[in-house]
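With one protein chain removed, the remaining protein chains of the complex are shown where they sit.
Chain IDs A, B and C follow the sequence of writing; residue 1 opens each chain.
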Amino acid sequence: MKSRSIGHRTWAIAEGYIPAESHGPGPEMTSHEAVCILNTNDRDAHVQVTVYYADREPVGPYELTIPARRVEHFRFNDFDRPEKIPRGTTYASLVESDVPVVVQHTRLDSRQAENALLSTIAFAAE
Amino acid sequence: MKSRSIGHRTWAIAEGYIPAESHGPGPEMTSHEAVCILNTNDRDAHVQVTVYYADREPVGPYELTIPARRVEHFRFNDFDRPEKIPRGTTYASLVESDVPVVVQHTRLDSRQAENALLSTIAFAAE
Amino acid sequence: MKSRSIGHRTWAIAEGYIPAESHGPGPEMTSHEAVCILNTNDRDAHVQVTVYYADREPVGPYELTIPARRVEHFRFNDFDRPEKIPRGTTYASLVESDVPVVVQHTRLDSRQAENALLSTIAFAAE
Partner (left out) sequence: MKSRSIGHRTWAIAEGYIPAESHGPGPEMTSHEAVCILNTNDRDAHVQVTVYYADREPVGPYELTIPARRVEHFRFNDFDRPEKIPRGTTYASLVESDVPVVVQHTRLDSRQAENALLSTIAFAAE
């Protein structure tokens, strides 16, 4: 398998929202936000995510590693260091990698585990 | 948190539509169109939105401010100066900022408040 | 309103499909494919659409005009010259304009008239 390096180092996802647990009519309406990162390089990608909010300073970095030649989903619901992302809040995320990667934003339907309801390529900034 | 300036100054959203209140089978089918703007800069973004229609001259500018290092959702339903966007009408929007920003178009499900049904990165024009 | 010229002259939409009328469980499942074109210029945009198929030669051009400073939706279901697009068939479309425009592909829910279920920015080719 020949070596490849596809994508960009900086990506932005302007739209994010994790519903409050008690807000919807039931668990079947709960969705999970995820960022999907493809690393085609022959070395690991070290990624830092910064989370922006409407009414307070950005929080981060959240540190992620995607091994060489792998793709991984990371659920924003599971982010916990430096802190959890509050439910019922609008947020955005900036994804910065030390090697080129491809980033997609997905919203997952909890009824179908990993089956995305919505998927948008992130904005490739540089 | 180091200073960043991510995105573009001009964005276009070709597809917009706010349903007429009485058109659908009920409020659970009513959606809300929003523009989501991420400002990663260390200064406020001053944004002007121009709304284009199928059968009359464009209207604007609608003036928005996104504070430094913040993300904000703006609902087209709430735009009222210089005038409201009529319901049941196709429109497009041009978003122009004095600093680089990232723009996403979302359609929100009123059953779930801020939970997007559809989300598309806007067209980055320059 | 100052003059603007936003977008590209060539766009491609790789994915298209108009369901066969009798295929779904009823009209509430029938969708309408549309191309949404924003012309921010101070002159009319003359657009030629070429439709590509899986098993025969491309058909076109379909001729569209978007007046200066207007946005318009065109339903593929209504295209009829040089010929109708057959139902139940996969197709793609190439959109070529004499001035820069912004093109979005939408799938409309017939229950809600113009309310898009799915919307994707087209591929800006040049």
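Going forward, a residue touches a chain if its C-beta (ideal position, glycine included) is under 8 Å from a C-beta of that chain, and two chains touch if they have at least 3 such contacts.
No experiment lies behind these values; they were computed from the predicted model shown.
Engineer: Name every shown chain in contact with the chain that has been left out of the document.
Structural biologist: A, C
Engineer: Can you work out which residue in A:T50, A:T90 or A:Q104 touches the chain that's missing from view?
Structural biologist: Looking across A:T50, A:T90 or A:Q104, the contact with the absent chain belongs to A:Q104.
Engineer: Write the list of chain C residues that the hidden chain touches.
Structural biologist: Chain C touches the chain not shown through residues 10, 12-15, 17, 19, 23-25, 29, 31, 50, 52-55, 57-58, 60, 88, 90-92, 94, 105, 107, 118, 120-123, 125.
Engineer: Which residues does chain A use to touch the chain missing from this display?
Structural biologist: Interface with the chain not displayed, on the chain A side: 1, 4, 6-7, 36-38, 40, 69-73, 102-104, 106, 111-121, 124.
Definition applied: only the chains that are shown with their structure count from here on.
Engineer: Among line, ring, star, complete and other, which best matches the way these chains touch?
Structural biologist: line
Engineer: Same or different: do the copies chain B and chain C touch each other through matching residue numbers, with over half of them shared?
Structural biologist: Copies use mostly different positions to touch.
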